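The complex is shown incomplete by one protein chain, all other protein chains being positioned as in the whole.
By letter and in written order, the chains are A and B; residue numbering begins at 1 in each of them.
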Amino acid sequence: MRFRGIVPALVMLAGLAGLAVASGSQDTAAQTAERPKIVFMRSNGSNPYAMEAKPDDKYYKEVSRLSGVDFSFEWLEHSNQNQLLSLRFASGDLPDVFITGSVDSQFHPGAVQAGAFADLTDLIPKHAPNMWANMPAAYWKNPNVSLNGRIYGIPWLQPLPATRVVYYRKDWVDRLGMKPPVTLEDYLPIFAKIKATDLNGNGQQDEIGFGCRENFGYSDLPWASFGVFPSSWQLRGGKVQPDMIAPQMKDALEFWKKLYQNGYVNVDLWTKKGTDWIKDIYSSKVGFWTHDAMNLVNTWSPDKFPKDAVLDVLPGPRVASGATPLIPDSDAFGGVWVVNAKTKDPVAVVKFFNWMWSDDPEKEKLFTFGLRGVNYTEENGKVVFDATAPANVEKNTVSFFQVQLNPKGDYRMNPMIVDMYPARDLIKKAVPTAQQSVFSHADKNMPVLEAIKENPSLTSGAGSLFLDMAARVITGKEDATTAFNAFVAEWKKRGGDAAIGQATAWYGKK
Amino acid sequence: MRSSPRPSAFAVVNAVILVAAAVTMLAPIIHVVAVSLSDEYFLNRNAVSFWPRGLNVEAYGYVFAQESLWRAMAVSVYITVAGTLMALALVSSVSYSLSRAAMPLRTALLTAILVTFIFPVPLIPYYLVVRAARLENTLWSLMVPQAVGAFNIFIMKSFFQGIHQELFDAATIDGCTEYRIYARIVLPLSTAVLATIGIFFAVGQWNMYFQALIFIRSNDLRPMQVLLRSLVVEGEAVVATMGETDLGQMTPEQLKAAIIVFATIPIVIVYPFLQRYFVKGAMLGSVKG
Partner (left out) sequence: MARSDLRGVRRAARRTPVLPGSRGAFLTRPRVALLLLALPALVHIAVFKYIPLLGNVIAFQDYSLFKGLLGSPWVGLKHFVKMAGYAEFYQILVNTLLFSLYSIVFGFPAPLILALLLNEVRAVAFKRLTQTILYLPHFLSWVIIGGIFLRLLDPRGLVNAWMGSWFGTPPIYFIGESRYFRGIVVGIGIWKEVGWGTIIYLAAMAGIDPTLYEAAIVDGAGRLRQMWSVTLPSIATAIVTLFLLRIGHILDSNVEQMLVFLNPLVRNVGEVFSTYMYRVGLMSMQYSYTTAIGIFRSLVSIVLVVGLNQLARRTTGEGIY
């Protein structure tokens, strides 16, 4: 009769938990009387602080105090954000402001036509003059922001116009007596030596030349040297066609195959999660990898590596023209805020964004350095900020207020703070390097094509025809020419021809 | 009885096979425990198998210091225990009624319940119903929507039908109401089936992921499995937060192992106590629906 004692105890536990939940929600309801209440929503970006933030978080309170609105955030679980957003649309229960990839995203098709978003065309010039004047004018015309000449979105800015660079272990290259690689061919002998030398000294042959992740995520090194990139489209033969079906793509895949067969990339790149990839890099198992320059402030900060590690950055491999392409260029925004059409006071939202774009020094400090007395101190009116202090490192708090919490954009590269990071010198080198490492392409700002919405396996992402073919070619399971030709035919047949037609038509109108 | 006192060759072979099976079950789990307790030096050399080398408990220090993990654990324990009690109350009462010949519309109701067992429930309508019931973003949403399962009703009903009918007849003649028969006669005779169904259900509650993902918005209300997935599978940023220096002597893989062990401990603690109920479980002798 062990059950007897358990039941009352559980009922009590239930009551207590219920009380705790109820009292929490009452707290927030009490203060809404006068100030307009604005709830934001976006992915938590797997940021540990965002994953644990409570409804009355101290950073929300500070934003509320400075802005005069009752500000709070709701976080969507990062890896399922699109599905969660879609469910929220189905229920019609959305917060006041939330982020999406595009006002015409395939995750909420027909949202604009259904009147789900507030039309901001007239509100922004009138109520947000700061933002209207300072946002690059072209951004408002971007198809991710406006549709049929009406503005429905507010861009969320990237910290840099271009972000991707090649990272490498300079100490390794030096110890091997090699020079930093310039062209793609230069990488091969270095990879070979890395593989053959026990550079991390653990007695195992576990050093990898180029560290890669699943679905080719942040695995950018070789593509652009062949004039292609899995996700980009170019004008070829009068039509806008995806690079993945271009003949040069086959050459790129043959090169990947060489990397794979020689053990210059990790054999488990097909299943490598970001977590494990970072772990390998930290524990000195990877020589080269490609990632974003702004992550020097957190992920690739020198204090995260063993003491003898020396990092450096490179542009993309140099090609015949002298350019150093790595990834396709893009407008420097990483998402679009849309305002719920049902929100009580859209003007208050627009005014809030105007405040975000003002030069209020307190606001700038909050989103750059955090809370005074918590994340930084002031001496004689000057900010003293230690990026390695526990309050800043734990739970990745700095990224939380600079990036996730920040409705304007990513503040990691704010000039006010760059000199206070441990990686300051490398950051100053990485910013122009990233700028050199982009190439232009025909599908810049292209909306998601109808044919692709209909058949997602036409993309280059997880579960796509392209990725499956690339995997078979690179691992040598199928002959490159046969597999590639079969893929191109299949891709076109499954709706690719229609996609090319739609892309070309869109390009012609532009 | 039928067995002879000295161990036969059969018994020895049998025991050897069972021990081998048990070792197969335990080995992977022990490996993870060993990893969570080993020193970075040996981990980097891939030298840890089933025994921790260079004992190192830092990962546990870190895990135990995480308020969010404890909170998620509390949520999981709560929805498992309270949810299971609720489900048992709902399922046992309807199963009792359906086990009685006097129940009106009995066949029709049983068929109607069978239908729910066969057809899938699509995501969007399910989500909208839970929302309309105002359960979204409460712990109720993790306990109520799936509380009544057709499979469980059928098992429990057939168990109740196996109880000697003379007991009921006698009770009825003594003036017992149906409520009393249910509460005072049937339930006490049914601890085995209640425990078994309870454990079936509780395992589902403990391992609940998707439902929590879509119904829970507040960070505070997330159960263990959701957090576990963020940390173990998607936890890029978590690892990125803790570089070589912050981690000290622990590696991220060790941390993952420690989180896995942490999430498994409650099961290991509770489960010997429950075992006696379901090992008995003679009730499933007739799984006939």
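Quick notes on this structure:
Assume a residue touches a chain if its C-beta (ideal position, glycine included) is under 8 Å from a C-beta of that chain, and two chains touch if they have at least 3 such contacts.
Since we're looking at a predicted model, the values are computed, not measured.
Displayed chains that the missing chain touches over the full complex: A, B (touch as defined at the top). Residue in contact with the omitted chain (choice from A:D119, A:D171, A:E214 or A:D386): A:E214. Residue-level contact of chain A with the missing chain is found at 80, 82-83, 86, 89-90, 106-111, 113-114, 116, 206, 214-215, 267-268, 270-271, 453-456, 461-463, 467-468, 470-472, 475, 477, 490, 493-494.
Although one chain is not displayed, chain B still touches it through residues 1-3, 8, 10-11, 14-15, 17-19, 21-22, 24-26, 28-29, 31-32, 35, 46, 49, 90-91, 93-94, 96-98, 100-104, 109, 112-113, 115-116, 118-126, 128-130, 133, 144-148, 153, 165, 168-169, 172-173, 175, 177-179, 182, 196, 203, 206-207, 209, 225, 228-229, 232-233, 253, 256-257, 260, 263-264, 267-268, 271-272, 275, 278-289.
To be clear about the criterion, only the chains that are shown with their structure count from here on.
Between chain A and chain B the centroid-to-centroid distance comes to 37 Å (mean Cα coordinates, whole Å). Within the complex formed with chain A, the chain B residues making contact are 44-46, 67-68, 74, 78, 81-82, 85, 123-124, 127-128, 131, 136, 138-139, 191, 213-214, 217-221, 226-227, 230, 232-246, 251-253, 256, 273.
Of all residues in chain A, those touching chain B in their complex are 2-3, 6-7, 10, 13-14, 17, 21, 24, 45-48, 51-55, 74-75, 77-80, 83-84, 87, 90-91, 93, 200, 202-204, 273-276, 278-279, 282-283, 295, 298-299, 301, 303-306, 393-396, 399.
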